[in-house]
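Apart from one protein chain that is not included, each protein chain of the complex appears where it belongs.
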Amino acid sequence: MADLLQLENVSKAYTRGLINTHATIALRNISLTLKEDEPTILTVAGESGSGKTTLAMLLLGFILPTTGRIIYRGRNISTLYGEDKLAYRREVQAVFQDPFAVFNPFYTVDHLLTVPIKHFKLAKSRADARNKMEEALTAVGLRPEDILGRFPHQLSGGQRQRINVARALLLKPRLLIADEPVSMVDASLRATILETLRNLQRDHGVSIIYITHDLTTAYHIAKSIIVLYRGGVMEAGDVDAVIKDPRHPYTQLLVDSIPWPNLDQRWGAQPIKAREASGGSGEGCRFRSRCPMAMDQCASEPPLYEISRRHTASCFLYDQQPEVVKERLSEMLPA
Amino acid sequence: QSGGAGLPAAQEIAPKGALPVVPRNETLVLGWGVAGGTSMGTTNPWVLPGYTHQEGNNLLFEPLMYFAIFKGEYIPWLADSMEYTSPDFTSLEIKLNKDAKWSDGKPVTSKDVVYTFEGQMQRETLPYHAHFQQFVESVTAKDDLTVEVKFKQPAPRFKFEVLTEKFDTGLPIVPEHWEAAQADPTKAVGLDQMPHSGPYDIVAWNANQKIMDLRPDWWGVKAGRSPEPAVKRVVVVNVLNQPMDTVAQRLVNNEFDSSVDMRAQIIGNILEQNKDIQSWTGTESPYGYLDWWPNSLWMNDQLPPYNDVRVRKAISLAIDRDKIDEVLYDGAKIATIYPFPLYPNLQKFADSDAVKAEAAKYEPGKFDLEESAKLMTEAGFTKNSDGLWEKDGKTFDATIQAFENIHGDIAPVLAEMLRQAGFDANVNFGTDAYQNMVDGKAGLYMFGHGASLYDPFEALNLFHGKYSNSIGSAAGNNRFSRYKNEEFDKILDEISPLGSDDPKFQEGAAKAMGIYWRDVIDVPVIQWLHRIPYNNHYWKNWPSSTNVASGTNGAFWAHTGLPVIVSLQPTGAQ
Amino acid sequence: MSTVALSPPVEKSIERPGSLVLFLRYLRRNKGLALGVIILLALVAFTVIGLLTVNTKNAYPLSVALKKPPSWKYPFGTDFFGRDLLAAMVVGMWQTAFIGVLAGGLGTLIGVFLGFISAYFGRWIDGSIRTICQILTPIPVLLIQVVIAGSLDKRDVTIVTMALIVVLLAWMGPTLVIRAQVLTMKERQFVAVAKLSGVSDLGIIFKEILPCLLPFIAAAFVAQVFVAVFASFYLAVLGLGPLREPLLGNIIWAAQSQGAFFNGWWWWPIIPSIAMILILGSLALINMGLDELANPRVRRSE
Amino acid sequence: MTFKLVIRRLVFLVLVIWAASTIVFFIPRLSSRNALRERFGELARTGGFSPEDLEKIIANMNQQFGLDQPLLTQYWHYLGNIVRLDFGYSLYRYPSTVSDLIAQSLPWTIGLLLVTTILSFVIGNLLGAISAWPRAPGWLRGFATPFILLTGVPPVIMGILLLFFIGFRLKWLPLGGAYSVGVVPTWTWVFFFDLMRHQILPALALIFGSVGGWVLSMRGMGITIQGEDYVNFAEHKGLTAGRIFRDYYVRNAMLPQVTGFALALGTVVTSAIIVEGLFGLPGIGTMLNLAIRSNDFPTIYGIVLFITIAVAVLMTVVEFILPLLDPRIRHS
Partner (left out) sequence: MHALRAATADPVLRVRNLEVTYYTDSGRAKALDNVSFTLNSGEKLGMVGESGSGKSTMALAMMRMIKPPGRIEGGQVIVGDTDLMSLDQEGMRKARLSKIAYIPQGAMNSLNPVMRIGAQMVDAVKSHLPGEPKAAIEARCRRALQSVDLDASVFRMYAHELSGGMKQRVCIAIGILLDPHVIIADEPTSALDVVTQRQVMETIDNVQKQINAAVILIGHDMGLMAQFVDKVAVMYAGRLVEMSTVREMFTDPKHPYARALISSLPSLENKGVFQGIPGLAPSLLRLPSGCAFHPRCSSAMAMCGTTRPEPRILPGGRSVTCHLYDGEASHG
């Protein structure tokens, strides 16, 4: 069983300033493996600034890890050139958050679809290309004749985001990274877009990394989930287990704060401690300053503990449980 | 910076206390450039470059004698007399006026004169160093008021050229007792501390203006050189950067009593707008008097193709002097064929039969495009598609080097005339123009003949072969023709020791004029006029063609400005 | 294959007026741009028609009668040197345009080139280009140009060298502007998407970023032309231009030194002054308009 | 602001000055012209200079000006002198030093330029702000438009026109000079008013000439700022229009303009070259104009360098002031 993608102890630190270096550690020691033949939907969740987008950028090869390696089908992506690079580009695609920013305002929306067709030689002729485009658009519920030949500002946000999904559909990548694909789309369209994404995984065997801070949609679309806080994994596992029975105080806080559209399921009473402005200073559990259950022990870095076969949390509350080596994190996630 | 250190900085002169009040009708206001050519505060004539007599310093320092150009006679000043004591012009005796005094009360004596002369002999930065080197053997004080000068060779023109002040040349006498006390008299700027013999004192001098007040004890009154001057205060106002319009308007507004010289049209308009204002020729064209600086189109006679006399003649034939008069001078006859100004004595020379015969022979003023073209064709030129002369595939470069501030009107007109005759002419007004003339890199240049005033010798001497250094090196004092002709040089050498009125001199000079025209050494173009506006609102008795007065030229900034200013009389206007 | 319902057809797709109509409407809202374009077009028309109909030889001295006030024969009058000011304006305007477009074009080209290199490749290249620009920015360009023009051999001062002198010190502006824009563009997501679509670096620069920068480049170009025209005018007024040419600055300078106002030849300096004001004014208006166009915040709603 | 930042700025300042001086040093040396020779040539032209000695004098002076030394030595000396603000001797007004000339003329220029620059800055920014302020009454906004057109009027032309119409035709104001003829500067009101009367036209020429630029750039900034959320929110807060204008709109739009202020000084001095001359004011512009006309290279370079240094220093000062105006810079 070959690995599609493998993150080996990847960390990313952003440095600012030339003389006075100021490092923000956006991601620390993440290890993760996606299997080639088991297309799955993995959610990466967490508050703002927890490193979700950073992870996406790393996977897309737009930034390089500070330490660690990212292996795509057995090759370190930082060493890919020429044909290989192009293949990697084609196989790892993304849908972004802002459905407007992904369009070049200079071109009609066709540009978004014709460019990859041209560069990845997806079509044999112009007519073929046109066919493929129309097919993809139809598949996401758009009428090609309403869409093609228009400028992005002439379409609604929902239409634009659907074109993005159509683009992913057209390329049929192996891995799709969806960074908050529905956070800027209004509620009534969310379902439609998520549905399309799921079809992509189910019908076309595309693995999807779904990045969000919205646990509601995560719960509905994903099989497994990783909860990040300040660049570190707090909790991970089967999405049902994690959301219905969160163990880490941070995840509990998150789940508690989900505004369920249900009059009988109210926000919890747990008080919220504001996040302090400065970065996760020092060592140890980064959540401890906000944690209602913080202990002395928390001053040192908690390892991952196995809660159940498909559930792990990084918190000393569970130190009776067996430890999980970081590298084995993926095994805790259901495919 | 190595050598320059230790020089006192030029500085403003501020009045010691409040300025005494002098009413406008006792003040003479002159529009001129202050600190344009000098550093402010420099009153010592020996500080060069930096000193100029043109900004009022001519009212401080006086010469042995002035020359009244329009009367053709000397005006004794510090000296009562100045005579060659040998017939071959090898010795000269100067007798000083007994009343002459410096402003600090010390008398002007032969010691001062000897110091002044010896200074020129010894110090190479001073302007007459070369003249003294060439001619002067010794200078001795025979007594307090008598100086004897001995020459190495006959120097018939030394008295006029060097010892007498006229226009912008001549030598002022400096106070020995002050200069000698300075560590380096060529570096002591003088300020208001330097004793002087002239009638005015500097009381204020800054970038705006220079104010000079009459001093009560000027020796000239007692010595009878002049009546008590009526002008109590002279204000030289800086108009250096102002456009001509503004200066003209300020004259019309009676703000100024006189100013820099003007272009013909402007002065005509000034006279029309303010009836109090007159010019040298009253209200009639050409408004000005003849300056000593007729302008020619010079050529580098060694630089191809200007080394071909046919080409030079062709250029001469392309110039339409009538048109110049019409375009630039409203019909006044300014264009000339002579390389010298037609002052009385020189006019006589020009009118002599010998000279007239030469002129008839060579027709120097002729305008004939066909003949010009014929000569050019003979010289091997053909016209190209732009209608410009060309030889061996190269267009004839006829760029005229000239000076914007004085040739701003004439040079473009000349260039256009040449252009119409097929010469690729342009004007270069750049600051490098002069350098190009000196270096002989360029072929054509507009320049004056600052030479003859009394007889034609100095003008002709400009073209003496001994000055024609090879191209690429400095050509000496404005002798840009690089013309070399032994026949011509021989004539000059023969007439050089002769007095101006010697018939032999006249005959030789006429022959040389013929050669000048024949070989088209350069192309004389215009006489130079000084069109100075004089405002009679507050002051009268300005010099003019009908009121020659002392007979000097009428520029207040020239060396002879002093006699002009001291003879002004108030009109009594308020 | 999809469970997603197709949206019903949009009944009548919204009619959008033609792009010309939209452009005209835009101009109506952006009055400054409209006025600027109109003036500039008028000047261009004047120059072109002039070049075709007027004898350009008359723009040089001794060609026509002297010092004639405006009349039917000489609509702009003639000057002291016998230049027909109409012809002089035509030629002068053409030369001004030539200097402006040459200097503006070159300056913008350099600016765009360096700006792209700097912003796109970053690191030390960006560091050095940016530092050089920043160091050169406080140096008063016009003054240095005066130094250069003054140091040149007069014969070397031609219309082309004037333009080059201007370019020499005026490329920093566009460089910094374009650099800043590329930097923000580079972070825009469509660049990331283009990368994901397999577009190469060069492709991204030329096909994705460059088109979006067109309004900025246009604005930089116009600003650059403005600077060039202004600078060449200044050099000419200081007497540092090519003298024989009827550049507007030269004509004003000549009028000044001949005391034109005092002599009552008011048309001589006034006409080139008006021409200069129109040129610079229209460029300023266009620049302002383009600024609005380039600034999405400012862009009036469509 | 940290100490490090101060050091960084100062190093930058030194770099700017070094770059400017190097440009000014090498440009003239790239051409074959020799300022000294040209100057003496001109002296000789006015007559009275002995011809044969010309070369000798030039050689002498070359030595005195250190021009006979190798280029690098000259450059080194030159940089050393710049540090002491010693720009050498004026050729045309020898033995005045360029520093003397600058010192003499600077007060005039500072008086005129500072006042006009500040005035046009204030007026221009105010008009620009108003013209982009949708809540301003239409007539007030329209008022700014002619000033935008003024951008196209170089101060030179403005000066010529003002001189012609107000000076010549209407005779309202003096035609030139820094103060009246025959007056000596004193610390009296009479003198002060006389001085002011003479400064009005040149000041107007400079103000009119530069106000348009400010209007234009402020307008651009203003349009951006008035769309900002905080300006809208200020209105939601029910603030008076005046307060919103002042504290929310202008204050933010001004920030980039302040940097422009320092840069503008360089441009204004350029305008002053001609305007001062036009009105016969003995300022640094006139000095530079004269130097250009008389080919007084040391003076040209000295003044250009001096102005550059002044602008660079001013920019550095602005960099230090900006954090006081903008807390975002202060804290980063």
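Just a few scattered comments:
Read from first to last, the chains carry the letters A, B, C and D; within each, the first residue is number 1.
In this section, a contact is a pair of C-beta atoms (placed from the backbone, for glycine too) under 8 Å apart; a residue touches a chain by one contact, two chains touch by 3 or more.
Remember, predicted model here, so these are calculated numbers, not experimental data.
Shown as candidates are A:G157, A:P303 or A:P334; the residue that touches the absent chain is A:G157.
Only one residue in the set A:I77, A:L200, A:L215 or A:L329 touches the chain that does not appear here, and it is A:L215. Interface note: of A:P39, A:G141, A:P246 or A:P302, the residue touching the hidden chain in the full complex is A:G141. The omitted chain makes contact with chain D at the following residues, 134, 228-230, 232-240, 243, 247-248, 251-252, 255, 325-328, 331. Interface with the hidden chain, as seen from chain A, comprises residues 47-48, 141, 156-159, 186-195, 198, 213-217, 219-221, 240, 244, 253-254, 256-263, 265-267, 272, 274-275, 277.
Rule of thumb we're sticking to: only the chains that are shown with their structure count from here on.
Here the spacing of chain A and chain C, counted between their Cα centres, is 48 Å.
Inter-chain spacing, taken between the CA centroids of chain C and chain D, is 24 Å.
Annotation for chain B: residues touching 2 or more other chains are 243, 245, 249, 431-432.
Taken residue by residue, chain D touches two or more other chains at 33, 164, 168, 289, 293, 295, whereas all remaining positions touch fewer. Of all residues in chain C, those touching chain B in their complex are 60-62, 66, 80-82, 150, 153-155, 157, 239, 243-244, 254, 256-264. Those residues of chain D whose C-beta lies close enough to touch chain B in the complex are 33-34, 37-57, 60, 63-66, 77, 81, 86, 88-90, 92-97, 100, 104-105, 108, 163-164, 167-168, 171, 175-179, 181-182, 184-186, 276-280, 282, 286, 289-290, 293-295.
Chain contact summary for the complex, chain A toward chain C: residues 60, 62, 86, 89-90, 92-94, 96, 98, 101-107, 112, 115-116, 119-120, 138-143, 146, 153-154, 167, 192, 195-196, 199, 203.
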